[in-house]
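My structure is below; once you've seen it, I'll send some questions.
A single protein chain has been removed from this complex, and every other one stays in its place.
Each chain gets a letter, A and B, in the order it is written, and its residues are counted from 1.
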Amino acid sequence: MRAAIAGYLIFVVVLLGGWELAARLSAVDPDLLPPPAEVGAVLWQFLHDPRFLGDLALTANEVAAAFVIAAPLAVSTGFLLGERLHLAETFNPLVHFILAVPQSIFLPIFILAFGIGFLEKVLFGITHAYFVILINSFAAVRSIPRPLVTAARVFGATRAQIYTRIYLPAMLPLILTGLRLGMIFCIIGVLLAEMYASRRGIGQLIFDWGEGQQIPELLAGIVLISVLTIAVNELMRLAELRLAQFRAAAAAG
Amino acid sequence: MPIIEVSRLVKEFGAGRAPLRALDEVSFAVDKGRFVTLVGPSGCGKSTLLQILAGLTAPTRGEARIEGERVCGPMPGKVGMVFQDPTLLPWKTAFANVEFPLDLRGDDRPARRKRCAALLELVGLAEFADHYPHELSGGMRQRVAIARGLAQDPKLILMDEPFAALDEQTRTRMGHDLLDIWAATGKTVFFITHSLSEAIYLSDAVLVMSPRPGRIIDTIAIDFPRPRELDIIGSAAFGAIRNRIWHLISEAR
Partner (left out) sequence: MRRRALVKSLTVAAAIAAAWEAVVRSGLVSRIILAAPSDIVQAAASDGGVFLRAFATTLAEIGAAIVIAWTLGIVTGLIVGSSRRLAAATAPVLSSIFAVPLIVLYPLLMAWLGIGSLSKVAFGAFSGFFPIVLNTIDGVRAIEPRYLALARSIGATRLQTHARIVFPLALPAMVSGLRVGTGLVVIGVLVTEMLASLGGVGFLISYHRTLFDTGHVYFGMLLALLLAVAVNIGLTRLDRRIGRWQRREQAQE
């Protein structure tokens, strides 16, 4: 634990330090790598700029919408397939094929079919999140020790009790992991779609800055997105961890 | 000169106020060509002592000498080891596993192939030379480990409860076969076990170790004539020695 924190600190220090150093040395073109302070200033301005915040909100909405739709669908499908194995066997090759294939390739089709608006972004995000969450939910159902269920039945547990007291706690860790990965994939999908073709949104801004060689703005955007996504990831991981501890305590109690 | 000389060996774990003392002023000597066993209850420190003799860990105080030379690290040409787990490399055949130390040492091919074939013959596994570890039983894997321990032609073999993981019948048979191997090669064997019967059956002398912190309570000479057959285990004399050792250990608690 301590080593991990040390690792993070060292990494941040090295990154910022190296960045500052590289920017100061005239070896690197200041246009290509502006010093951290400059980027920080730009970022600060962005956070007060309503138009920027509007783009940020738009992207966030797209991600949220996609996730909120994909997650329950994927979890319930995973649950269904996990319970009805014969269905799973039919769909197994299809799902594996889809996973082996880079879904991002289909973006042009999405655009041809749905244009470049909110709907297209959300749909694209949904496809990215759906399969990851599905696989993990399926695994979650399969991971429930069968003897546990049998024992519960023998002791006269009702259906509801089996679901809440046995299934749910057993499945939760894998489902949470699936949700976390699904969120990451969803964000990737939405950002990619915005970068590729969009009128508004953070992804579109970043890509434009890249094309226009507006490095300070670009770096500011990258830093912001990195920090936000890492924060989301760590929060979800924390939730997973807390839940694991809660489960352990509940099992002991 | 004795091949092993241990003088006032102390081993403590953990610094600070209350270090754990595993070995408490252990002193003894082993003569060349003998089969000597160290016996003691679980946790008494016998494995730690072996690790020190093998040069894998350093003592806190005191010294260990092998052939007059102070032990500062492993001595591959002089000391061979057989661990409780055979620790064979799973991707190599039995033959390749035995050959491995010679390969690392850089011996030339024909010489080492000849030697390995002879060693596998010695441990009775000539027909299984091309088998992989997962195709061999526990007893057979340990035989390969013994052959490997002999590969670099060491003068001294250290064995750390090599048969502890085997079932009783296999274990007894392995002990019997080990004596044949020892007689054929003329090495010195320093053997560790917590089984009193095994110790008495195999050895010329038994060093009795107390529970933690371990020290040598007594040395018992075993005078049964060699070659020893398995039926001596049931004899009255055998039982008497066993009782004696048993009492020594119980009283030391």
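Heads up, the rule we're going with is that a contact is a pair of C-beta atoms (placed from the backbone, for glycine too) under 8 Å apart; a residue touches a chain by one contact, two chains touch by 3 or more.
Computed from a predicted structure; not experimentally measured.
Only one residue from A:L21, A:L85 or A:I230 touches the chain missing from this view: A:I230.
Only one of A:A6, A:L53, A:L87 or A:L148 touches the absent chain when the whole complex is considered: A:A6. Contact with the undisplayed chain is limited, among B:G68, B:P90 or B:P110, to B:P90. Only one of A:A22, A:A41 or A:I222 touches the absent chain when the whole complex is considered: A:I222. Contact residues of chain A toward the unshown chain are 3-4, 6-8, 10-11, 32, 100-102, 104-109, 111-113, 184, 187-188, 191-192, 195-196, 203, 206-207, 209-211, 213, 215, 218-219, 221-222, 225-226, 229-230, 233-234.
Listed here are the chain B residues that touch the chain not shown: 54-56, 73-74, 76-77, 79-81, 83, 85, 87, 89-91, 100-101, 104-105, 132-134, 148, 152.
Here, only the chains that are shown with their structure count from here on.
Taking each chain's centre as the average of its CA atoms, chain A and chain B sit 55 Å apart.
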